[in-house]
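One protein chain is absent from this view; the other protein chains keep their places.
Per-chain residue numbering starts at 1, and chain names A, B and C are given in the order in which the chains are listed.
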Amino acid sequence: MSTDLDTLYQEIILDHYKNPHNKGLRDEFEAEVHHVNPTCGDEITLRVHLVDGQVKDVSYDARGCSISQASASVLTELVIGMPIDEAMAIHENFLTLMQSKGTIEPDEDVLEDGIAFAGVAKFPARVKCALLSWMAWKDATAQVLESNSLEKETAR
Amino acid sequence: MSTDLDTLYQEIILDHYKNPHNKGLRDEFEAEVHHVNPTCGDEITLRVHLVDGQVKDVSYDARGCSISQASASVLTELVIGMPIDEAMAIHENFLTLMQSKGTIEPDEDVLEDGIAFAGVAKFPARVKCALLSWMAWKDATAQVLESNSLEKETAR
Amino acid sequence: MVGGLLPELGVLRKDFPILSRTLAGGLPLVYLDSANTSQKPQCVIDAMVDHLERHNANVARAMHQLGAESSEAFEAARDKVAAFINAPRDEVIFTKNASEALNLAANTLAWARGPLQVGEGDEVVITEMEHHSNIVPWQLLTQRTGATLRWFGLTDDGQLDLTNIDELITERTKVVALTWVSNMLGTINPVAEIARRAHEVGAIVVVDASQAAPQLPVDVTTSGADLLAFTGHKVVGPTGIGVLWGKRELLEQLPPFLGGGEMIATVEMERSTYAGIPHKFEAGTPPIVEAVGLGAAVDYLSHIGMDAIHAHEQAITAYALEGLATVPGLTVLGPLDATQRGGAISFEIDGVHPHDVAQVLDSRGIAVRAGHHCAKPAHKRFGVQSSTRMSSYLYTTPAEIDALVDGLEYTRSYFKLG
Partner (left out) sequence: MVGGLLPELGVLRKDFPILSRTLAGGLPLVYLDSANTSQKPQCVIDAMVDHLERHNANVARAMHQLGAESSEAFEAARDKVAAFINAPRDEVIFTKNASEALNLAANTLAWARGPLQVGEGDEVVITEMEHHSNIVPWQLLTQRTGATLRWFGLTDDGQLDLTNIDELITERTKVVALTWVSNMLGTINPVAEIARRAHEVGAIVVVDASQAAPQLPVDVTTSGADLLAFTGHKVVGPTGIGVLWGKRELLEQLPPFLGGGEMIATVEMERSTYAGIPHKFEAGTPPIVEAVGLGAAVDYLSHIGMDAIHAHEQAITAYALEGLATVPGLTVLGPLDATQRGGAISFEIDGVHPHDVAQVLDSRGIAVRAGHHCAKPAHKRFGVQSSTRMSSYLYTTPAEIDALVDGLEYTRSYFKLG
């Protein structure tokens, strides 16, 4: 009976939930976004700090279920320190996994602890939980990139 | 197969349809109303002329189906020359017949040619056709009575 | 024989349980009122029953297994409808019927701020052949905002009179709203061409596809429409559901319509923010079982093929026009060339009122509509108050048209018209 449940609540997820990494808002950032899951009210405030094409920092404050909290923790672990384009590729990879309804084998080389979310893809109602922080991160990053390119335009 | 149809289209009805009585608008009246059957667009303009508690004249101009035309003709035949309260009683009687779904035997002493409409009561979609002129007459009569009593009030 | 009919029509008719019922006097049903509402195939009814008996739950909000099944069925229906009109799924909004869809368009354009807003000095252009549901919302909009309502007139043969198009569609025009196929005259309008003119002046084009969606292949990307409405019950689906499709950029700019339920992002007592499309326009519990039914309906139509359905309609319409031409004193309102029109044929018979025609036909089991068919202005244009309308669909047979023509002959003799 609880086998199914264990597919969802992998040890890795519960660990990140109990001990979230990189949590708390930090002062250096170029963009801050606030995202909510409208159906349940879970929310995240997330900041990104980009330097020279690198994800220098991602900090966040979030309230939500185990899946959404663990996912934010895993996200920051994965992308901090990465070149932006590589981080975007990871985002893409994670998104595809989540939308696969459980038909895709996750790639541990790319997703590291993120592979634990493969089980979530089988629970359509929880996919949004897993994606909340990732969508917020993508949104914030896009905002910074856009305003950078605007600045360049005006500087010209 | 056409028995049913003959219940609806009594000879009397078809006669009134072909040769409507009292049709055409006349100049002496205290109230004029315009009623439409919103589902089909059939319409009637009807005038009442009341003198000393009597229905002195009812004149009308109407476009519509056999049932609505015949019904207007029968109405005028019945009520012109009557005391208003007796005419209202006939109205009541006709209304009850129409809403009876065919369960009531019509009273020829009261309704005269109007008894031909007993069959219409079995065709719910056509009841509105039969009632169009009757509702217009009641409305117009009520308007006159109301303005008369208002005049009295102000005269006092 | 009649060419262009759907193959195995007798077998196909078995899909529709109501077509085998009998009426008063044991007469078979001859249903020629499909432009009013279409009949439902068993697969639509079964899909709804299966949903109610096995998967019923509210959508979006429920995290349990039934909720997941119900949400999946509901959103799969959106996918099916999107495929049916060749649109991306999130451009498909479920409403309660076509009328609500058109009112949604009119109200949000009145409430919009910025370039979309319709206000004083602006003009909205409609046509004289619209269904009341594509007239009254624009009257209300223009009355409430101070804008001006204008309209295309009609030619004697029931086409849009486009001769004054340059006077009608001008820099002041903010919206052009018109029907693709007339529910009274049957006319098929040159929507893409008119849309091109409207877009040149920057107007929004709203297309009422209530009669088009059942009969023609609808591809929103080539239709010319910015917003397009149709209704579930005319495409072999249930009542209680309609569709508004809109271009994403436009829908994103429009304000919400009704408030409540799942159309929000967040709600505080002081203010709320709204969800993205399509949910922004879907307040409250949506028509869930109706969407399931509509999904099955458009699948059914697509399986037969909209091209084949269109050909069938044209064949039946041509056959009907021929048959009606043999009835003395009968005048068809609208185009006489079946290849130029849809399957609704309204007509008059000298000396018999449409109600009486319909009544006599009904006594023979033949169901047609009599009245103004919610198109009073078009009737007025042709100097009539009402008409009799026969309307066919994919299940209509030539034998049913024969029954109609015989019934009309009988009507004339019943009313002693020689």
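Quick note on the criterion: a residue touches a chain if its C-beta (ideal position, glycine included) is under 8 Å from a C-beta of that chain, and two chains touch if they have at least 3 such contacts.
The model shown is predicted, which means the values in this text are computed figures rather than measured ones.
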Using the document's definition of touch, tell me which of C:Glu8, C:Glu53 or C:Glu249 contacts the absent chain. C:Glu53
Considering the complete complex, identify which of C:Glu313, C:Glu348, C:Asp362 or C:Glu400 is in touch with the unshown chain. C:Asp362
Given B:Val36, B:Ile84, B:Ile104 or B:Leu145, the correct residue touching the omitted chain is B:Val36
On chain C, what residues meet the omitted chain? 17-18, 21, 23-24, 29, 31, 33, 36-37, 39-40, 44-45, 48-49, 52-58, 61-67, 96-100, 102-103, 106, 111, 128, 131-137, 139-140, 144, 149, 151, 231, 233, 238-242, 256, 258-264, 266-272, 283-290, 355, 358-359, 361-362, 365-371, 373-374, 376-377, 380
On chain B, what residues meet the omitted chain? 36, 38-39, 41, 123-126
Going by the touch rule given at the top, which residues of chain A touch the chain that is not shown? 1-2, 4-5, 8-9, 14, 39-43, 63-67, 123, 126, 129
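Note that in this section only the chains that are shown with their structure count from here on.
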With centres defined as the mean of C-alpha atoms, identify the chain lying farthest from chain C. A
Identify the chain pair joined by the greatest number of C-beta pairs in contact. B-C
Whole-Å separation of chain centres (CA-atom averages), chain B against chain C: 37
Indicate the whole-number Å distance between the mean C-alpha point of chain A and the mean C-alpha point of chain C. 45
Would you pick out the residues of chain C that each touch at least 2 other chains? none
